[in-house]
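Inspection log for the structure reproduced underneath, given as structure tokens.
Here the complex is missing a single protein chain, while all its other protein chains stay put.
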Amino acid sequence: MTDHILIGGGALAREMLEWFAPQLALSGDRFVGYLDDTGEAMAAFGAPLPWLGAIQDHTPDDRPLAMAIADPGARATLGAALTDRGGRFARLLHDRAWISAGARIGEGAVFAPFAYAANASTTGELAQINTFSAVGHDASVGAACCLSSQVDLTGGVKVGDRVFFGSGARVLPGVEIGDDARIGAGSVVVRAVPPRAVMYAQPARRLS
Amino acid sequence: MTDHILIGGGALAREMLEWFAPQLALSGDRFVGYLDDTGEAMAAFGAPLPWLGAIQDHTPDDRPLAMAIADPGARATLGAALTDRGGRFARLLHDRAWISAGARIGEGAVFAPFAYAANASTTGELAQINTFSAVGHDASVGAACCLSSQVDLTGGVKVGDRVFFGSGARVLPGVEIGDDARIGAGSVVVRAVPPRAVMYAQPARRLS
Partner (left out) sequence: MTDHILIGGGALAREMLEWFAPQLALSGDRFVGYLDDTGEAMAAFGAPLPWLGAIQDHTPDDRPLAMAIADPGARATLGAALTDRGGRFARLLHDRAWISAGARIGEGAVFAPFAYAANASTTGELAQINTFSAVGHDASVGAACCLSSQVDLTGGVKVGDRVFFGSGARVLPGVEIGDDARIGAGSVVVRAVPPRAVMYAQPARRLS
């Protein structure tokens, strides 16, 4: 029986709780609470999970952590802070996701229901792959990236760390995307994207 | 053993029959027939279901109804007419859909295979959510809306009544869409849409 702790108490935390609690229960595991600035976020929804305190006050123990904050920068910063203090993050792969046996999945990565990881793909630590999104064959996704829903990273795509993909963004085969880029909803990325670039439209062009 | 009646005999009725008949059968339930102007629509496909007469001639009894017409205006008008005469519509949630326990689903709403309703979302009565489409966390969809396939309503989106979304349309977080709007296939809605507006393209602009 393993107790898991959610990092964050917002909308993604509520989704994570629902996606994974039934599955954890199959092995007697559960979420025991969440860390956030205050306990108000979940209290507003009838407090399905107890508030355990602020993230910065948390002393990690042997209870695995689950990142439940969508923003890649926050994922990376909070993840590093908790890992530095000895915390470790659980890999959470939903049983309605499809994960290749030949895919490498980093610690703390999350695959939502109906997410997909193809053969020889790599998903970095603390990456979040949401519903109907795919990491294609031979593609790699860096640490702390967030793929919103219906994102398609096709074959051989190389994504750096802390990249955000909006709903329905897609990247053509083999294209590389630099660290900290942000790809707008519905964008179709057809050529390399430099670090920190904000891209949008079809074909994707640079907004900033 | 409950007998259900489909409203409409076209393509959506054929899909609904296939999506839900096996699932209804698990509790001994079934579709017993459909209502439409004539019995020709299904007869052309070998009549998988008997024709029970015209919609306007139907006197509702205790048999639940299932709306199988895609157009939001027709859904609303026929739904109201049948409800006014005492009819009630079944909630049909496919067992390959993923529905949050924290989602509110109105009477007569339909979730197709691979449809998704997130935490704290609200889907209005008689709304149709097709394959691979999502109602995001804290989002609300009004009565009689129709989401075609692969539509993504992201977090906190607010959709009025009788809105139609074409294939792959998506709406950015928190954006509001007025009653009776129509959102074209592949459109990316980035700001509020007034009632009755017809929107298309990426980012979506007004066609009429």
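Here the chain labels run A and B in written order, and each chain numbers its own residues starting at 1.
Here is the rule we go by: contacts are C-beta pairs under 8 Å (C-beta built on N, C-alpha and C of every residue); 3 or more make two chains touch, one makes a residue touch a chain.
Computed from a prediction, not measured in an experiment: that's the story for all the values here.
Checked against the full complex, the one of A:Pro60, A:Gly106, A:Gly155 or A:Gly178 touching the unshown chain is A:Gly155.
Of A:Trp19, A:Phe89, A:Tyr116 or A:Phe164, it is A:Tyr116 that touches the chain left out of the display. Residue A:His137 is the one among A:His58, A:His94 or A:His137 that touches the chain missing from this view.
The chain not displayed touches subunit A at residues 98, 100-102, 114, 116, 118-120, 132, 134, 136-138, 150, 152, 154-155, 168, 170, 172, 186, 188, 190, 202-203.
Residues of subunit B in contact with the chain left out of this view: 11-12, 14-15, 18, 45, 48, 96, 113-114, 131-132, 148-150, 166-168, 185-186, 201-202.
Convention: only the chains that are shown with their structure count from here on.
Mean C-alpha position of subunit A lies 30 Å from that of subunit B.
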